[in-house]
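Complex shown without one protein chain; remaining protein chains in place.
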Amino acid sequence: MNTRLGLNEDRIQRARSLAEEIAHPVRSYIERHTTVSVERATLRLFGLDGCDEEGTPTANLALHQLRDKVPHGAARYLLGALVKTGMTVEELDRAVAEGFDLAAQGLPDQGALEAKAAELVARVRHTLDTNREYRLQKIDQHREREHSPLLYVIVATGNIYEDVKQARAVVYQGADIVAVIRTTAQSLLDYVPHGATTEGFGGTYATRENFRIMRKALDEAGEKVGRYIRLVNYASGLCMPEIAALGALERLDMMLNDSMYGILFRDINMYRTLVDQHFSRMVSAYADIVINTGEDNYLTTSDAYEKGYTVLASELINERLAFDAGMPSRLQGLGHAFEMDPAIENGFLYELAQAALIREVFPSCPLKYMPPTKHMTGNIFAGYALNTLFNLVARMTGQEIILLGMLTEAIHTPFMQDRFLAIQNALYVFKNAASLGEDISFRENGIIRRRAAEVLDKTVEFLEIVAGKGIFESINQGLFADIKRSPSGGKGFDGVYEKAPDYWNPWENMLKEALFKGGKK
Amino acid sequence: MNTRLGLNEDRIQRARSLAEEIAHPVRSYIERHTTVSVERATLRLFGLDGCDEEGTPTANLALHQLRDKVPHGAARYLLGALVKTGMTVEELDRAVAEGFDLAAQGLPDQGALEAKAAELVARVRHTLDTNREYRLQKIDQHREREHSPLLYVIVATGNIYEDVKQARAVVYQGADIVAVIRTTAQSLLDYVPHGATTEGFGGTYATRENFRIMRKALDEAGEKVGRYIRLVNYASGLCMPEIAALGALERLDMMLNDSMYGILFRDINMYRTLVDQHFSRMVSAYADIVINTGEDNYLTTSDAYEKGYTVLASELINERLAFDAGMPSRLQGLGHAFEMDPAIENGFLYELAQAALIREVFPSCPLKYMPPTKHMTGNIFAGYALNTLFNLVARMTGQEIILLGMLTEAIHTPFMQDRFLAIQNALYVFKNAASLGEDISFRENGIIRRRAAEVLDKTVEFLEIVAGKGIFESINQGLFADIKRSPSGGKGFDGVYEKAPDYWNPWENMLKEALFKGGKK
Amino acid sequence: MNALKPYGDTLNDGRMQLSFTLPVPCSPRAREAALQYLRKVGLTDPQVVYSEALDEGFTFFVVYATSDAVIDYDTVKGAEKIEYMSFDEINEFIKEKIGRKIVVVGACTGFDAHTVGIDAIMNMKGYNHHFGLERYPMVEAYNLGAQVPNEALLDFAREVSADAVLVSQVVTQKDVHIDNLTELVELFEAENLRDRTILIAGGPRISDRLAMELGYDTGFGPGTYAEHVATFIVRKMAERGIS
Partner (left out) sequence: MNALKPYGDTLNDGRMQLSFTLPVPCSPRAREAALQYLRKVGLTDPQVVYSEALDEGFTFFVVYATSDAVIDYDTVKGAEKIEYMSFDEINEFIKEKIGRKIVVVGACTGFDAHTVGIDAIMNMKGYNHHFGLERYPMVEAYNLGAQVPNEALLDFAREVSADAVLVSQVVTQKDVHIDNLTELVELFEAENLRDRTILIAGGPRISDRLAMELGYDTGFGPGTYAEHVATFIVRKMAERGIS
């Protein structure tokens, strides 16, 4: 390991084994449970992704019908109906939209179900595999034109067609990654809206059609400039697994996906979140989609200097849970952020220490580094200076993915010109200070090294406490982000089900097979 | 010596001895010559600083009368007239303005002249001493509120009263130093204008009255915020020595003053410049005024990466000539600049190397670091980012004086808000990255160290050539800034005179006594 | 009468900096369009100091221009400076002038989840070393947190007989805050609670003027501390003779 910070390797190992200890009961809980959204995701993977006249998705209509049968897995009813009626999935989807009852027919024998499942899984698997290969090939082809860190910008007009214009412009300007921010509170919707949308607040609805529209636009714009442009959305909120599934189908490349974000910041039930998170990650892992965890969010509510260790602690938990879902490090875009008060003396050094620390603890993760947001003000010039130093830290510490700070962060979702200025700033700093990180070393016992050691120590201390209490109780007591969430509280708890002994989910089986038993080609 | 860059001490010594070699013939030329402006400065120091109805200064009127007598020194005629007529200097000044002929009376005996000289020198010396002490006391009193580097801003409205408003605002905002930029081409005027002025282009006339007005305003504003605000002007151009004298009298604190700027950038004759420069520096040294040399100017015409060594070479010559004029290192504000093309890969590292190199070669000079100007464009945001990194280098390398970059550098002389944003940027960076310089070290054999060594080597090479050819011939051949100036060309050569054997200048004598024989209290 | 114009570096020079994007390809024609546009807006002597393509169909401009418009500063209303009471003064004032604890309920309403602002005003620890309302001995403060439906806020306010209700709105895209704030006032009016409740809105894009236009008693923007809000509430209560 690279020891630029002179970190104590034992402490890092201790932290990791604490994370493992913390994850253990989570893992066994997950094993034993499913949720309505995992089931809907399963149905959608089989192709049930239309909607009725009111816009209610067929996946939701189906789950409504099957609400008593969830412990057994919804898949067998869909497959059963297909076998019994002889319809294609597309036909059945339309039928459900018109009121067709999946459970009405009864079930065929398990052999027939297995055969149907195998057929459909194989077909969709082919799509996922093709997507994965296409992406790998394109990235490979254009690798030398990518930036380091990759430039990540958001579009958030609320209107997918306007978003497309904005996205085209950033591709022209040099961005590598485009994230379509979701409308406020989509995380609280227990369904995924349908179709192209033009009305969102502070973001645009995540829908399959919107994914498609943006994917196409980015592919086209990328071809023009000879780069592969990555598309990002949110596998987060009450529909986490479904969005992961839709993203995999429509070749998204990254997904915001965190094990605790929804619990803490959206008051979604903790069990629901953890089960959903596991399934989502298996889907994303299979589809070779990078996840972005949400540790930056801790620092928008808590003080970044005081609570720097909560970021590292949460990353270790996210890492562990990602491994548990079969996701390799190279897909774990662990998040962190540059959020200290710019008025702090030597704050730049602390930011540098934090970013370098996280780099060293996770040497093979594509870290996602978030820009200053909380301390951005209406003084767009001061904000631009702040972003300049943020870009410098990103480059110096070898981050992989950098979400570009907007000078208008405190004012509005980005204007087209705001993103341009952000990209210009980053390109300037990356080139002008290209080798700065390697050309200097941190003084022994200096401020930077001491700060990194301190954060690591505090992380271990904190994880000891969490491991002692258990993660569920720790969240209950408000140990994370000063926010208390009770185990049975929050949204979506009624959508969590204990699996019956005969629970059957061909997609889960396939994913496990592929991810854990080397079945992935 | 601090060896952060691992510099070769021998090379530095070699460079210094080459500078000494180069300065040698200059010194002997200076010893043997005077100029009209040295004489006018002498008269002004004695108090002849009025003007006639057309605004022609009495110092110029006097020199016109005495044009044939310059080799003997103008002072004796002024003193003679005072002795003969019994007038006070103030009365004589008015008389000259009305046509009184200084030489008409003939001269009294040398004893009477010496006595009169002693009386007047003592009186004015008292003023200079009081100024010096006042400044030292104020700086001492408020030291902990000063910034490091000192924040230096310019005002340049062309109107002294408007300049005052701007200056008050920057004091409020935190600036430590205010420079009143001169109107275009004042350097080419062979007289110092008189009175308060409101009409200048790109700057405000340097006049004694303007000095007074601004001095008073800064003292008042400084008292209010509890800081001593330094005032800067230009002892440069055809009236270099006179402005140095007026600045000393009006308690200016810094003076732009360079041994070659006028020659190269204003096409002023080289002999004239070098003689003027020497006298000016003696005056400034006596008055404890810091000079700012103009090496930044090389980089506005030549490429900063290619010609970085010319800056160091010129600084070594400026240093030598300053020592020759009795000026200690602590008053030598040697200039350098952050002027590399921001599009250069690793340009930030080269700037860092250059700034650290100059810091190490001149450990006890109050270095003056100039901001990006040439590569500033109408994109004020990009400019603000550039200034952010400039501020960072300034702080990291421990510069003493930093002229703040303006985001509108490519557009107009600064608006009030431009300076505010510049000060905010600097204060942010200085505090947020306060200890960065000390907390890191430059990798052995890294880009930064190699660049510093390379610039030092090239400087030695270059000085070898200049020493070989002699400085006059080197300038003639265009070795500095790619600009060729012939020894007898340029403005003001007709104002240079060989001293007669009986040349007598009581001020020169006093200054030499004070500066070289420990006569300064 | 005091004629007011922007100040660049000389009184009344009227200079302003602008930046904006036009949806046309970057070209001499686009630059000419930018100049004509600014003249149409009424600015004189516009100078495009920077223009660059944002892509094939959009151009970004940085411009300096002169505005000849003048307003009479003497007729501009607004406080030169507002005198706020301190933590102690406020508690003292409540004791003396109102004679009982006052009840304040706050929430971030609608789908807005930005609680940092309302927390800054209400939570114990406050913000920037200014204590929040929970710390005031004479204030009974209830912070309902994020994403609170307007109906729930109303119900709670009625239940605790709130003297003042604080509403935070941070997301303003498509004027969602206007709709939300308006709905709340209408609810209070429909339930005949408007008159006995001081309604205060706050958030980074909220101004005194906007809040009053929407039917609130006042509004607070960036840089607000608890004592600002409390000063307003207690003075208003005293003024209305509430006790």
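Per-chain residue numbering starts at 1, and chain names A, B and C are given in the order in which the chains are listed.
Everything that follows uses one rule, which is that contacts are C-beta pairs under 8 Å (C-beta built on N, C-alpha and C of every residue); 3 or more make two chains touch, one makes a residue touch a chain.
Just so it is clear, the model here is predicted, and its values are computed rather than measured.
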Using the document's definition of touch, tell me which of B:412, B:499 or B:512 contacts the absent chain. B:412
Looking at A:380, A:483 or A:511, which residue reaches the missing chain? A:380
Contacting the left-out chain: of B:88, B:110, B:137 or B:184, that is B:184
By the contact definition given up top, give the residues of chain C that touch the hidden chain. 4, 6-8, 11, 15-25, 27-33, 36-37, 40-43, 47, 58, 67, 69-71, 73, 76-82, 205, 207-209
Write the list of chain B residues that the hidden chain touches. 158, 168-169, 171-173, 184-185, 188, 199, 201-202, 265-267, 300-301, 374, 377-378, 410, 412-413, 415-417, 420
Even though one chain is not shown, chain A touches it at residues 157, 159, 162, 166, 377-381, 408, 410-416
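What we mean here is this: only the chains that are shown with their structure count from here on.
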Chain B and chain C have mean C-alpha positions lying a whole-number Å distance apart equal to 50
Measuring from the mean C-alpha position of chain A to the mean C-alpha position of chain B, what distance in angstrom results? 59
Residues of chain C touching at least two other chains: 52
Give the residues of chain A that touch two or more other chains, as numbers and ranges in rising order. none
